[in-house]
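The complex appears here minus one protein chain, its other protein chains still in place.
Order of writing sets the chain letters: A, B and C. Residues in each chain are counted from 1.
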């Protein structure tokens, strides 16, 4: 099929540290030594300590800093570190003493050590204004502002009922990881996109072809899930028009064509609550919209921070030990939760979708129950 | 508003037996004395015994029989009986001895005593061919055939995990009580109705008016939930036509107009499983379709009886003590349940509804979670 | 002929037979038999003039039924709790014999007694005779139908409010009475009462249902419970593991059962197993559910919870009937049930329109978890949220 032969790094032998190789699959116990440090005990009697530290938003690190990390790993660790799936860095060593030293060094460099258990495990942000052409709001700077506000929950000075993770995505594509998470913050245009007519032709079939192909075969028409994009005949010309009332701000048009644009004055963020991926408690689920839109004001995003803080406060106050936000909301009920947060009553428009939008929204409810865990009843 | 003054029987004093009046609201304990007999113990120290017996399908009783009941109630009871909400008869007396005598008399008359707890509590049927003009299949005769087959579960010779009630409705109107019940059997045309053109004019506006009112204001068009009934222009004439592909056999057209007819060769019954109204176990819920259609062959309906027997056998074998059919199905999962029964894989058409039918089907899923019990979390 | 053969078949077997009963009456059994053989209802619509606007139904045999036949029946109001003193019952029997064909459906599925009338001519006379006995005819069509209730405190130890009193108070109310007697709503409207969450009264599927319940934990008499446990009547571990809410814990040392009220789902399991050592809690309520029904426009549905009343607030309950009916009656098309109307409007807007404001009336509608975060909001909506954020910002102190 392909002439390209990639050199994908697949040699486990090469990449795993020796101490890990010796104890691979033999872990029998682990102990938490305060925030960020885990001791892994192996059947062989060996022990490995990991030290987890937060990285800047979007896991953006300069090579200078990476070099310092390498030095620490060589000096105090086992000559290796790892990056967690969520963009934290984990140093690996073989004694608690060294682990504590690593923590010290990292904190000196400005990278707080923390996470695990009833704590903030970190904030994930997409790249947004750093590189992304379709971003609506800037996730990394929100991540920074929120990190500043929530740091004590990461480093363990303040406790939470259970794991907390926040995903911040600059647009509904959800590159920070979607919405199946405790708190998801998602960029929203706030109003239907505007079409930059001068750019549109790049995304459309040439006029002659357009006259011949059926509407349903036009790519941009296909891509819009609500039928907000349709063809209209204006005299001789066939035009792509956007029916604002049908638009649900999903951004699929813009994902696929640079002609779609928005007005910065309408822009905001949606805040979703109570999703998770783990099968713990009530099991994996998508978060739901608590706030459909609030302003996203750089560089400090006070409004977003205020909502997140309020949500965390409510959960802290009423949640039970070990209860993820999703489990908490499930127990007390969504209505009660919204009341505790004090959010305004959701607009009827938001709860009761116009017919056009329904396909997009209820297909999922048409059929199966979503995978809810692993039951193996007799 | 109304000149009619009804004489509705509301005098509690007149209708409650004295012994009940004395102990009204003071019951503190009850004991079950075998199938059909309950002893109610009052704070006052008095005891009341009730004896429950099955009546014929559709609770149809001749006055001769009613007279015999009255005699028994006078002779062995407290001069009163009651009809349960579900169409059984309950005799009231003041000693176990008399209660047992009542049982004897009733059984002699051919009315089995039973129900309560892990048993068949009775079968409810609508009136169907006895009086109903829109019936598709005859519920009372199915009730009779099924009663013959399940009697040992009523009289307690054979035990069930929990309460079992069967609702048999001659058509989707569900007059036997709908589908929120353990087993619901519902008459189905099996094919779109035929319009008897000669009767239709009785249900339609006169041709001249029809030409003027918008389609959406035509009653029969309104009544059809799927848009299967629409107006079509044939030359000068405006005709009501039925688009068979869109019809879901709900029967609302026939409910409202005698012009709709069906072919007996298509007719069958749907069998739904696992509904309930009680807040016990997994809480109130609608049953779901196990069998979308099987033949309904009078007078003995072997096919229907076979399915019900199979369902009961599966539940008996795998259900836990106290577990209603709904709870059982919820625990093991629907797929597993269907497998145990051995029902054919449901037609894709049945699972994946055409767009036209979707409104009818998914509106409920669009919004709220149905009332699932009484939670009062903090 | 075949019809008779079918009928005979239906008289065999151990279960009571409607055919056998009907044989003793004046009902035209051959029509029924012919229907069975034809696999079609033998009855078509007919009409009868009577002094009542509801509760009166008439049928005529379809033209393919040999010899034809007629059938007229009345829906007759039942007594509270369907108690029948023999004196009253004998009165009914007499009427059914004199003016009827000697056949009674002792309770219909809505809750009425259905009595067959001998012929179209004697209808009004039967109504008069029934009034003498102490009841009347009514409750069909697009009106309030016969109400229904579980037996409640008359025989049941679980009744959490007086269902029979509510039932009679409702029926006595002038406005309800009128809405039973005269049809005029978009569709039928049914009201049902159950004394406790077991819902013997099937209130969960009524247009308006009232179900007894309580708030918090069931009440535990620890001493009595210990006795029952020692006697082997109750297994505390069984209660713990079967509790629907995971609310129960058992302290084996102290021999004490604890119930976390906030997790109790009112499934009645513990109460049924250990009664009266465990009883419903003391803070009693009547849960109100709205919009159940078996078909309507959007298919079968159970009711939605709209709030709690207190056991003595029967008057408020009666007011609720018309609160619920008002917007529906005003806005819904014909043959749209209340539950369908709720689905069209949204429960949330429905509650606003009706002005229902009870204890724990849902302020926000619970949505399925699969809603989608994307939606264009009108500007004024966005302003509302911006303002909220601003207030919160100040409250949180940023």
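Operating definition for what follows: a residue touches a chain if its C-beta (ideal position, glycine included) is under 8 Å from a C-beta of that chain, and two chains touch if they have at least 3 such contacts.
Not measured: the values here are computed from a predicted model.
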Shown chains that the omitted chain touches within the full complex: A, B, C
From A:37, A:134 or A:191, residue that would touch the chain that is not displayed: A:134
Touching residue (missing chain; options A:100, A:119 or A:175): A:175
Selected from C:46, C:222 or C:249 as touching the chain missing from the view: C:249
Which of A:54, A:119, A:325 or A:340 contacts the chain that the document leaves out: A:54
Selected residue (touches chain absent from view) among B:192, B:298 or B:322: B:192
Touch list for subunit C against the chain that is not drawn: 237, 240-243, 246, 248-253, 299-301, 370, 372-374
Interface residues of subunit B (partner: the chain not displayed): 149, 172, 179, 184, 186, 188-192, 244, 247-251, 266, 268, 270, 272, 285-286, 288-289, 291-295, 302-307, 309-310, 313, 331, 333-335, 338-339, 342-353, 357, 360-361, 364-365, 370
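Here, only the chains that are shown with their structure count from here on.
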Centre distance in Å when subunit A and subunit B are each reduced to the mean of their C-alpha atoms: 49
Intercentroid distance (Cα basis), subunit C paired with subunit B, Å: 13
Junction residues of subunit C, two or more chains touched: 262-263, 346, 365-368
Per-residue overlap in subunit A, given as positions that touch at least 2 other chains: 331, 333, 351-353, 361, 365
